[in-house]
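Quick one: the structure is below, questions incoming.
Missing here is one protein chain; the remaining ones are kept as they sit in the complex.
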Amino acid sequence: MAKVAKSPWLLHYDGSSCNGCDIEVLACLTPVYDVERFGVINTGNPKHADILLITGGINSQNKPVVEQLYSQMPSPKVVVAVGICACNGGVFKECYNILGGVDKVLPVDIYVPGCAARPNAIIDGVVKAVALLEEKRAKMDSEGGNNK
Amino acid sequence: MEFIEFLILFPFLIAGVLAVTQNNTARKTIVYLSGGIIIAAAIALAVSQLVLGSGNAKTWRGEESLIHIVDYAMLAVEAFLMVLVVILSIKHRKYYAGLLSVIGTVLVGWFELSGRAVKGTANLYCDRLTVVMCLVIAVIGSLICMYAVGYMHDYHHHHTEYKDRRTFFFPMLFVFLGAMFGLVTSSNLIWIYFFWEITSISSFLLIGYTRTKEAVNNSFRALWMNLLGGLGFAAAIVLAGMRLNVGTLQELVSYSDKALILVPVILLAFAAITKSAQMPFSRWLLGAMVAPTPTSALLHSATMVKAGVYLLLRLAPVMGGELSGTMVSVIGGFTFLIASMLAITVSDGKKVLAYSTISNLGLITACAGVGSPDTVWAGVLLLMFHAVSKSMLFQAVGSFENATGSRNIEDMHGLMRSYPRLAIIMVIGIAGMFLAPFGMLISKWAALKAFVDAKNIFLVVSIVFGSATTMLYWTKWLAKILICKADTHKVTHKTPGSEWTSLFTHAALMIVLCVSLPISSKRLIEPLLSQLYSKTVSVLSVEDLIIMVIMMFMIFVVPAVAGLFVHKIKVKPVITYMSGINNGDDRRFIGSFGERKLQYLSNWYMVDYFGEKRIWKPAVYVATALIVIFISLAISTLTGGVI
Partner (left out) sequence: MSTIIGIIAFIVFAPFAGGLLSGIDRKLTARMQGRIGPPILQPFYDVKKLLNKEILLINNMQILFMWCFLVFIVFTGALFCGGSNILLVFFVLTTAAMFLVLEASLTNSAYATMGANREMIQMLSYEPMVLLTAVGFYVATAFSTGTGTFNLHEIVDNSPIPNIVYLPGVFIGFLYILTIKLRKSPFDISMSHHAHQEMVKGVTTELSGGLMALMEISHWYENVFLLLVVSLFIICDAWWSIPLAVVVVAAAFFLEILIDNTSARVKWDVMLKSAWAVTLVFGCINVFILQLI
């Protein structure tokens, strides 16, 4: 049976997003989409989170922040880039302060494109991330990396 | 008998020797030796009374001619002390203190010289409560004296602005101990009064040690409050002697007509309330903090304030259900609540301890006031636990102050890392005081039950709210010590060996007290109560005691054992969550301009709610009104046709 798949907890981080994608992420929590059906909780705390959900591109200010948040998440963990800006910088790509997409600093596992990304797409991305979580967990076992 | 005489006289003798000892090494040797001898004598007393003897109460009248001389000698000393107080009060323009001293001394002197004094059946008295008190005074008191050797050395090293008066300080400590022994072993009321006044005046001299303006003011405050209590004591002696023909405490307590002894008892209780710093007389104990730490430790733990509660515990059997008992328990409960609230609002370690002393004494006082065997049992236990843990905590804070120059609890942030040995001592002291089931908890339990039985809703409210506030100030202190901060700088100061000797002995005592309690309760305290109440007393079912042993085991042993395992667990260390802007050391974060900022985590003090400014004055007014009302009620029975 699934070890980690049934309870994916999110950490939502707003990079340099225009807030469009953030609104869509929050829309997932509303009664219309109700992402808690899948056990998803928006924890707001990296130490509880399994999935790092980032909207917006990475700039030089928030690069260390994103890296630190990622380092504070316990394994197994998955990074989901939501929206085109998080995927590759989007319309801000050429801005002086933008380094590019999230994959410039973190190993992104799932890309959810769109401007803004639609809730259905975000949920789809999360579900794909969950499958990946399970895979990573299995890999931890085989490597004997579990310190429980 | 020999041991008791020895215990009273020996400290005075040592005081005399110390007064002429200038050499530090010689002083150290004398203090250590005599401290050891006092402890040995107290243990010998306990063994001869409880193990070899039957444990029954013993009384001594003494040789008539000798007693005569002793009586006059006491009177002479009292007169001398009166003159001393008068001179000092004129010098510092605090005339009221001198006036109080004159009235009290003249009253007792007249009573004695006019031949009205009652020749009681006994002058000295020794039962199990005496033995317990002697043990507490001897062990804790001597340890404090030993601690003082190293402490005062450091103290004068740090505080060059104060004149080094150690040839005065150490003798006073020993005078104090001698007076306390005299107080708890005397039966003759006039003798008790004599020792009572000595403790008042020597505490006054000790508090004023540094001779700063603040010290002088505080010492006079302590003096007038205690002299006022002493005046109540003197009035009680005169009343008991002239109206009831009673001259000893034991005769007073066993007097057949409870209505007749009401006024002397309530006056004695009043004296005890001032001495144990209950509301509205709590101010003097707080002021006593200006003195060097050994003084505060001595005043707060084993002596002085304990004299007050000792007297109350002696009076407990006749106070239960009477007007006097109601006054004492109401004042005690009120003080317990108010002082624990005030303790929340201060960050000065010594001040928190001072408030918690007042608060704990309030609980003992309330227990004594209710006067049932259960509450007195709790009161005696609390007295013992409080003596050990408070003395230990005061010394620990004193050592902390000498080591770091601060006694603020905020500065103890992460003491577990920066000074682990001292932190462990503090944790044991705090845990022993309010976590261990035999400290606060058991007395709260017994007191609550008795208060409900007595249908006293006011006291019930005091206990339930007071225990919540008590929990808060201890927990936040404990939390402050236990914080584990990364890369904390170790404290480099070397705490003298004499301080460690005392601190670790206290810690060991605390643990022994906790562990041995079910046995000593059965063997020592229950017979003690049977003596006080002249009937067989049994408190707390075996079942409850077993549960408490389990709980204590869990509190002390589970964390200790688990701690050993936990240290070995290898887990991935990670920095704390600071919204992703942790500087990497858990202590600083990156500000919005990219600069490093220090994070500071403070405790809550809630000054706006429980602050001194807000509740001190109303509390004093209420307590004063209560005391005035109760005593007036009692005195009205005098004129109400009782004669």
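Order as written gives the chain letters A and B; numbering starts at 1 within each chain.
The definition used in the following text is that contacts are C-beta pairs under 8 Å (C-beta built on N, C-alpha and C of every residue); 3 or more make two chains touch, one makes a residue touch a chain.
Computed from a predicted model, the values in this text were never measured in an experiment.
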Contact residue for the chain not shown (choose from B:N245, B:T576 or B:T624): B:T576
Selected from A:N45, A:S60, A:N97 or A:N120 as touching the chain missing from the view: A:N45
For chain B, residues in touch with the removed chain: 414, 416, 435, 437, 441, 444-445, 448-449, 452-453, 455, 457, 460-461, 463-465, 467-469, 471-472, 475-476, 478-480, 482-486, 544, 547-548, 551, 554-555, 558-559, 562-563, 566-567, 569, 571-578, 586-587, 599, 601, 603-604, 609
Interface with the unshown chain - residue positions in chain A: 3-4, 6-7, 9, 30-31, 34, 36-39, 41-45, 47-48, 50, 72, 74-76, 137, 140, 145-148
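Assume only the chains that are shown with their structure count from here on.
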Length of the line joining the C-alpha centres of chain A and chain B, rounded to whole Å: 60
Interface residues, chain B side, partner chain A - complex: 570-572, 574-575, 577, 579-582, 590
List of chain A residues in touch with chain B within their complex: 13, 45-47, 62, 64-66, 68-69, 71-72, 147
